[in-house]
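As you look at this complex, bear in mind that one protein chain is not there, while each of the others sits in place.
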Amino acid sequence: MSLQIPYEVTPRLDTGVNNAKLGIWLFLASEIMLFGGLFAAYVFLRMGADAWPGLEIYGTGEMATRADQILNVPLATLNTMILIASSMTMVMAWASLKMDNFSRYKLYMGITILLALGFLVVKAIEYGDKFDHHLYPATNNFLGVYFVLTGLHAIHVTGGIIVNAWFWGPGTKMWTQGTARDKAHFANRIEIAGLYWHFVDLVWIFLFPTIYLI
Amino acid sequence: MAEPHSSSHEHKQGFWRTYWFSTDHKVIGIQYGITALLFLLFGFGLMLLMRWQLASPGVEIPLLGALTPEMYNQFGAMHGTIMVFLGIVPLAVGAFGNYVVPLQIGAPDMAFPRLNMASYHFFFWGGVVMLASFFVPEGAAKAGWTSYPPLADIETMGQTMWLWGMVLLITSSLLGAVNFITTIIQLRADGMTFFRMPFFVWAQFITAFLLLLAFPPLEAAGFLQLADRLLDTSFFLPSGLVTTDGPLEVAGGGSPLLWQHLFWFLAHPEVYVLILPAMGIVAEVLANNTRKPLWGYRLMVYSLIFLGFMSFIVWAHHMFITGMGTAISAFFQVTTMIISIPSVVILSALFITLWGGSIRFTVPMLFALGFLPMFGFGGLTGLPLGLAPTDIPLHDTYYVIGHFHYVVAPGTILAMFAGIYYWYPKITGRELNNTLGHIHFWGSIVSMNVIFFPMLIQGMAGVSRRLFDGGHTYSFSEGVMHYNVLMSVAAFALLAFQIPFLINFFMSLKRGRKTTRDNHWAATTLEWSATPTPPVPHGNFETVPTVYRGPYEYSVPGHATDFLSQDEASPPAAEAVAAEELVEA
Partner (left out) sequence: MAHEMSLEEVKKHIRVYLLVFGALAVLTVVTVAVSYVHIPFYPALIVALIIASVKAGLVAAYFMHLVGEKQVIMWVLISAGVFLLALFVLFISSYADQEQLALVTHAVNLSHVA
C-alpha cells in the first residue's frame, strides 16, 4: 500500500499516543465488558443457586461445601505462577527490543510462548481429570461456569500464543530486514501484543480466586 | 502523508482487490451500503409474507403456499434480526459512517484499513450464516429476535446458526467500533478540534462507544446460550422445566432472566445505535438546506454524550413484566424518564433550526423533515412503555411494535434515505431524479403511517403481538381486526413506492445528470468542500485540508456566498468572485 496513514508509528501530538496503542486499549475495554458480562452472569447464577458447588467430593459421598474440594487448587496455583511469569518475560522481551538486543528478545519471547503452552497443558490435565470423574459442563452450573469461563480464557491464551509466535518467527523480518522506522514499528507491535497478553493474565488473576478459592 | 493521491496504483490491483478485498474506506462503505440495502429489502419481504398471513389467515401465498405457524415464527424472528443487525446498523454505521466520517474529518482513510476490510467480511459472513439458517432442518430461529430462553435453549438447529451469526456480527461491530473511535480521535485534520466536528461525526463517535461497550455482554450471553445448546449446560434453564415431550433432562438451576438482563444491556444501547446516526444525518441535511447554523450545536453534542451514557442504565424497562421488585423498577423508570430529556433536547434543537431559515425543499430535506415529527411521535408513544403501570398492560401487545417501528421505520429509515439522497451525488458524481424522489418520499411516509398507526390502536385494545392469525381467536380483538387488511395493503403499497427509488438509484448511475461542481449542495463540511466529486480512490485529499472554523457557518453576514467552508482560510476578494459564480451555476 502506498497510502500512509498518519500516526501509525509516531504518536499524535495532542493525544500523545499512536493509532495502534489507542486501538488495542479500546479493544481491551470491550474485552473488559465481555469478561465483565461473564462474571456478572456468574454472580447472578451463584446468587440464585441452592448450593454451590452442589457436588459430591470424589469418592466420599459427602457434599462439597467449597470449590477447592472439587477443583485442583495446586494445579491452578501452578498455572497462576506460569501466567504471571509469562507476563514478566513478555515485558522483558519488549524491554530487550528497546535496548536493541534482538537475541535477548528472541529468548524472552520464546520463553513467553513456552510458558503459555505450559499453561494450556496444565489446563488440559485439569479438564481431563474432571472428565475422568464424569464431571462435565452439563453436570451443574458450578461446573458449567468453571468450564465456560476458563475455556473462554484458554481461547484467549491460544490467540495470544498465535500472535506471539508470529512475532517470534516470521514477523521478525520487520526488525531484522527493516529500516529504523520499521524497527520502531516492530517494537510498538510487541508492546501492543504485550498489552493483550497482560490483559489475559489480568483476567486469570480474577478467575483464579473467584472460581477456585471462594 | 507521503503520496496521498496514487489512484493509478490502485487501478492495477484487479477486480477482487478493488471491489471485494478493498481497504479503501469509500469502497467498504459502498459494500456495506449495498449489502445492507439488500438485507433491508429481504427483511421487508419476510414481513410482507407475514402481513399477507395477518390480513387473510390461511389463504395461500402464490408460489409459497399457506404459511405454517413455524414459518410465521421464523419470519418474525428473522425479520427483526435482519432489519436491526444486518440492515440498519450496517447501513447507518458501516455505510454512512465509513464513507463520510473520514472525509468529514479530513482523514486519508480509516485508522486501520485492513481491520475495516475484515469488519465488512465478518458482517458479510454473519449475514450468510443467518440466511443459510433458513435451509437447515426445521428452518431458521423461531424464538424471536430477542432469543429468550428457555424457548431459545430448546429450539431447533436454526437457533444455533443464529447464535454463530450473531458472534460474527458482534465481532464485525467491535472491529468497526475500535476503528471509528481511533480514526476520530487520531486522524482529524489540522484545526479539526472536537467542537468543530460535524454533528454527524459526533453521532458516529458516540455510537461507536455504544457498540464497543454494550455489545460484549451480549457476546458473553451468546457464548453462554451456545454452551446451553451445544454442551447441555443450564445457564438459562431453571429446574423442573417441562415441555410437551415431558420433563427436560438437564441439571437446571439456571435463570432465564439472566439472558434478558444481558440481552437488554446490549439491546437498549442498540436502539440508540439505530437512532443516533439518523439524527446525525438529519442534522447535516437540515443545516445545509435551511442555510443556517444548527441551533444549539454544543447543547446537542452534550445531549448526545449524556444520552450515550444514560442508555447503559435504562435496559430493564424492557423487563417490567418479569417480576422485578418495585425498588429496582422505580430506578429504571426514573432513568428512562431522564433519558427522554436529551432526546427531546436534540429533537427540539433540530426543530428550532428550521426557524427563520430559507428552506430549500430538496429531496433529502423532505426526508429529513419527515424524520422530525415521525421520530417525535415514536418517542412520545414510548413514554407509556417506560413507566411500569402503563407498560404492564401494553407490553406484549401490538402497541410496542407500533412504537418501535415509528422510531425506526419512519424515523431511522427516512433519515437513511435522506442520507442516500444527500450523499449520492458525492459518491457517484450524478444527481438523482427529483420527481421520482418526491414520489418515493410521499408514498413511503403515508404508507408507513397507515401501517404503524393502527398497530397502536390494536395494541391498546389488547391484541397480542405474537399471534399467527393476528388475534382472530379472541373475542375482545374482533373490533380492531379489520385494520389488518388496511395495514397489509399499506405494506404492499410501501413496497410499490420503493420501486421509484430503485429505478432512480440504478438509472441515475448511468443516466443521472452529472454534477456540475464538486460542492453540489453548497455545503460547509469537508467532504463537499475539500474533495473532488466523486472523491479520489485512495487518500481522499489531494492536499490535506486545514480547518479554520465550526461545521455550520451558513449565511455568515458580510460573506460573498451564503456558506463559509470549514477549510476556507479567509475569504479574499478573488475567491469571492469565484464563489459567486458557484451560486449562479
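Labels A and B are assigned to the chains in the order they are written; within every chain, residues are numbered from 1.
Throughout what follows, a contact is a pair of C-beta atoms (placed from the backbone, for glycine too) under 8 Å apart; a residue touches a chain by one contact, two chains touch by 3 or more.
All figures in this text were calculated on a predicted structure; none of them were measured in a lab.
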| Which of these, A:5, A:26, A:115 or A:157, touches the one chain of the complex that we don't see? | A:26
| task | For the chain that's not shown, point to the residue among B:45, B:238 or B:373 touching it. | result | B:238
| query | For the chain left off this view, which of B:324, B:544 or B:560 is in contact with it? | reply | B:324
| Tell me, which residues in chain A touch the chain that this view leaves out? | 11, 15-17, 21-22, 25-26, 29-30, 32-33, 36-37, 39-40, 43-44, 47-48, 50, 66, 68, 73, 77, 80-81, 84-85, 87-88, 90-92, 95, 98-99, 191, 194-195, 198-199, 201-202, 205-206, 208-210, 212-214
| note | Even though one chain is not shown, chain B touches it at residues 185, 209, 213-214, 217, 238-240, 257, 261, 265, 312-313, 316, 322-328, 331
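Following the convention adopted for this analysis, only the chains that are shown with their structure count from here on.
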| In their complex, what parts of chain A are in touch with chain B? | 1-7, 12, 15, 17-19, 22-23, 26-27, 29-38, 40-41, 44-45, 48-50, 54, 136-141, 144, 147-148, 152
| request: Write out the stretch or stretches of chain B touching chain A in their complex. | output: 1-4, 6, 9, 23, 107-109, 111-113, 115, 174, 177-179, 181-182, 185-187, 212-221, 223-224, 227, 231-235, 250-251, 253-255, 258, 261-262, 265, 538-539
